[in-house]
Every structure is written in structure tokens, then in C-alpha cells.
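The complex appears here minus one protein chain, its other protein chains still in place.
Chain naming follows the written order as A and B, and within any one chain the residues start at number 1.
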Amino acid sequence: MTQAQIIAARLALLAAVLAAWALLPKYGVLDPRLLPALGDVLEMLVKQLGRPLVHEAIGVTALEVIVAFVIAVPLGAAIGVAAAEFEYFGQIFKPMLFYVFSVPKSIFLPMFILVFGIGFPQKVAYAAFSTVFIVIMSATAAVESVKADHVLVARSCGATRAQILLRVYVPSMFPVLLEALRISMIFNFTGVMIAEMYASRTGIGHLIANWGENYQMPELFAGVILLAVVAICFNEAVRALEARVSKWRT
Amino acid sequence: MRRPSPAAVRWLLLAALLLLWELVPQTGLLPELFLPPLSKTLKVLWLDRVEYATNLLVTLHEVVIAMLIACGAGILVGALVGGIAVLRNLMLPVFSSLYAVPIVILYPIFTAWFGIGSESKIAFAGLYGFFPVMLSTAAGIRTIDPQYLLAARSMGATIPQQITRVIIPASIPTVLTGLRLGGALTIIGVVVSEMLTASAGIGYLVTRYRTILDSAHVFAGILMILLLSILFDLLARWVERRTLVWQTAGRRGPSTATDTTTLPAPAPV
Partner (left out) sequence: MSAIEVERLSHVYAGAEGGVPALEDISLKVEAGKFVVIVGPSGCGKTSLLMMLAGLRHQTTGTILCDGRPITDPDPSRVGVVFQEASLFPWLSALDNTEFPLALRGDPREERRRRAEAMLNLVGLQGFGARFPHELSGGMKQRVSIARGLVQDPPVLLMDEPFAALDEQTRMTMGHELLRIWSQTRKTVVFITHSLTEAVYLADEVLVMSPRPGRIVDRITIDLPRPRTYEMMATDTFGKLRERIWQQIRKPEGAH
């Protein structure tokens, strides 16, 4: 199949799903109390986006996402680079990272609440905690991806340590780092959502949890769609950037 | 002095951590609200063992059923998507785009549909675990060395024979890794959903005790969940190791045990 055919097929699939969503609840094939028709959901979405309460919630969530990211990334990067540069340190900690990923980090959320109470610091702290590990792992992988051959060639051309860092490490790692940031943001966003849904008085996650508890289905679906669209758009934008920057990667 | 092996250092760190867990709260450096001593946590766990055991059973029940769903559907769909080129080209990039969305936001929908009992947890965790199993099965089918199929065909193997005698055995290593990841995510999915809205289960217990600020019981629950996930992980890795001999045998690419480029990334939860 050609690229055009593939895109056409996907669009057709999407259209079919959306059409089903629009029509089946409308005509009672699926219970509209459980699955409101797409039309109603979109209408509700527009309505919600006009409410100041929702604006505030979006603002709170966005701020949490940004602050947590700004904390987790430099911290994780420093540890990750150290693990790559200092072999002994890396050998000790790398296997531990794998265990971290198979453990539900959300189970620690109550701990954060016990310490910070419920509020902005707790959510940010938890989200940063969720994110820092993937940043560490990505940073280590990025440093290790720089080929020793390239470093040798640079040395043979008379490069100083600083020049090697700037002219070999940085350009070599750049695409990997971009991807790492993208994936870290996914972790970060998820962490914020969980914290907001679990125990919070503000934020979009809280709103969604609330709507769910009160069986306000159109609102709930509207919120889910909003978040999904934002997440996907951001992800695809960074992916497109990665593709442009990585033309030279095999 | 020769440096101790990294493994030894890890055990030492673990021991040090446990020691600190015991001593730091006792010296008053951290209030007990933040960190109850290890001994108290264990004591509370023992005293209320019936309550914890009952809820653990609920959690385990949900985990097992969700795993069956996630792994069964994951392998089936993964085999189809991975094996049929049209489906693969169409669907795989879609799934990797969907990875950006935190699945947890779907949970309220599940509770609205299925109630706050075990069904919603199983459905949610099943979905959570489905994706890694599906993606790694699809990836596993793709990376089977075509030479093997060529050899089988040249010896007159029919399509069903090619599937049972070449494709299935060659896919087992990747599928096992996918099952390990999927299983881990299923546990994570159950725990998250129990914490959010539930009436039973270890996650529910932890939340309940948190609201009354009973740190010792909270930490007891956390400890149980940690042990559960680590045990599962060890068990899954042991099974994988037993089939290690096959792992690079049928592959075109790098060993799938450590190859993270074709397998889905770890869970964001």
C-alpha cells in the first residue's frame, strides 16, 4: 500500500469510529446515558471550554506539568549522565532502574500526601518523582549512544575535552535527547493526572474524577477528549521535530 | 582495597535503607506521620493480617483475571497485527501515537459503566496490560528471521505447519518479555484503580488508612504491593531466563531481552 492509501485508510477508519459514536447512542443502539452521542459530547466540550472554572483547572494542571518537568529533567539528567560517565556508579544503579519500572509508582502517592498534604506541592512532587526515573534512563542511554569512534577521531584532530563535548557529544545526542524529553513528558503528564484524580481540589484530573463520580457522562467524555487531543498533538509535534532533526540517523 | 562488586553494593544499599527506615523515625528526625518505623509497619501488618489477606485476595483475583484477558487478547491481536502487513502498516503507528494519552483518565468511564467493584478494575487493568503484550507480540512476529520460513517452505511445509513449527516457537521469547511487561502493567493498573475508586483491595485499604492519617497501615499496604510486584517480576524473569537459549536463535535484530527499541517503553505509572 502506498503512503497515501495508508493515510486514506486510517482516515476512513477514524471516520467510521466517529460516525458510530455519533449515531449508535443517538438511535438507542447503545445506551446514551452510558455513552453520550458524539454530537452531545462535542457540544458539552465547547460549553465547558467557556467556563472560568475549567480555565482555572487547565491553568493549574498546566502549571503542575511544567514545574514538575523543570524539576525532574535536570535532576534526572545529572544522575543519568553520572551513571554513564562513572562506570562503577552506573553498574550499581542501572539494574535497580529496571525494578523501579515494574513497581506501581502510584502506590507512593499516599506517602506524598502524608508529607505534603493535598495541594500543589504534593502533586508536583509526585509527578517529578514519576518522571525522574525515565529521565535518568534516557540520559544514560543518550550518553552511551555517542560512539567511541567519533570521540577518537575528534581527539586525533586535536580537539580539547570541551571541544569534544560541544562538537561530538551534543550533536550526536541531540535527537536522542529530544525523544527522551518527549517520553518523559508523557510520564510527567500521566503522573500529574493520577495525582489530580486521586486527591486534589483543583485541576482537570480532579474535574474528570468528579464528573465520573456524579455520572455526568457528557462532561466526562468531553474532558477525556480534550486531554487526549492535547496529549496527542503535543506528542506528534515533538515527533515531527525529531524527524527533522534526525535525518542523519541510521 | 578492591572495590566490592556492584551486586554486593546493591544489597548493602538495601540493607542500609531498611536500617534507616527503622532508625530515622525512632530518633525523631522524621515524624512518624511521614515515616513509621519498619518494625511498627511489620507489626501492624501482622496484627491486621486477616484484613490485609482478605484484601490481597481481592487484588490478586483482579490481577489474575485482568492478566488472562490482557495476555490472551494481546497475543491474539498482536499476532494478527504483526503478521498481516496491511493491518500492521495501518495500525501500529496509530497505537504508538495513542501511547501519549494517559490511560488513567479513562478509569472514571469504567467505573460509570461497571460500578466500583472488581469488574471495573479488571476491565481497566486488562486494557492497561493489553497494549504492551500486543505491541511486543507484533514486534516479535515481525523480527522472525525470514530464512527460517524460507527453509521450511523449501522443505514443503504448509501454512499451518509454518505457523506451528516455525513462527510460534520463534516468537516465544519476545512474547514472554511482552507478558512480563503486560503483567507488570496489569498489576499497576489494578493498584491505581483500587486507589482511585474501590470498595476492596490493597489499593483501597491504603487510601482508606491514608484518609485517617494512619501511616503505619498505609506503609504496610505499600510494602505488600511492592513485594507483590517484585515477586511477579522475579518470577517472570526466571521463566524468561529458562528460555534464554532460544532468545537470539530466531532473531534478525539484537537480543530481545534487552532490546527496548522494538518493545514498548516502560509504564508511565
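The criterion applied here is as follows: a contact is a pair of C-beta atoms (placed from the backbone, for glycine too) under 8 Å apart; a residue touches a chain by one contact, two chains touch by 3 or more.
Since we're looking at a predicted model, the values are computed, not measured.
> Specify the shown partners of the omitted chain in the complete complex.
A
> Out of A:60, A:83, A:135 or A:168, point to the residue that touches the absent chain in the complete complex.
The single option touching the absent chain is A:168.
> Out of A:10, A:94, A:155 or A:239, which is the one that touches the chain we can't see?
Residue touching the chain left out of view: A:155.
> Which residue numbers on chain A touch the omitted chain?
Looking at chain A, the ones touching the missing chain are residues 147, 149-150, 152-160, 163, 167-168, 171-172, 174, 247-250.
The rule is simple: only the chains that are shown with their structure count from here on.
> I'd like the Å distance between the centres of chain A and chain B, where a centre is the mean of that chain's Cα atoms.
For chain A versus chain B, the centre distance works out to 19 Å.
> Name, in rising order, each residue of chain B that touches chain A in their complex.
By the definition above, chain B touches chain A via 3, 6, 9-10, 13, 33-34, 86, 89-90, 94, 97-102, 104-109, 111-113, 184, 187-188, 191-192, 195-197, 203, 206-207, 210, 213, 215, 218-219, 221-222, 225-226, 229-230, 232-233, 265-269.
> Can you list the residues on chain A that touch chain B in the complex?
1, 6, 9-10, 13, 34, 88, 91-92, 95-96, 99, 101-111, 113-115, 130, 134, 183, 186-187, 189-191, 193-194, 197-198, 205, 208-209, 211-213, 215, 217, 220-221, 223-224, 227-228, 231-232, 234-236
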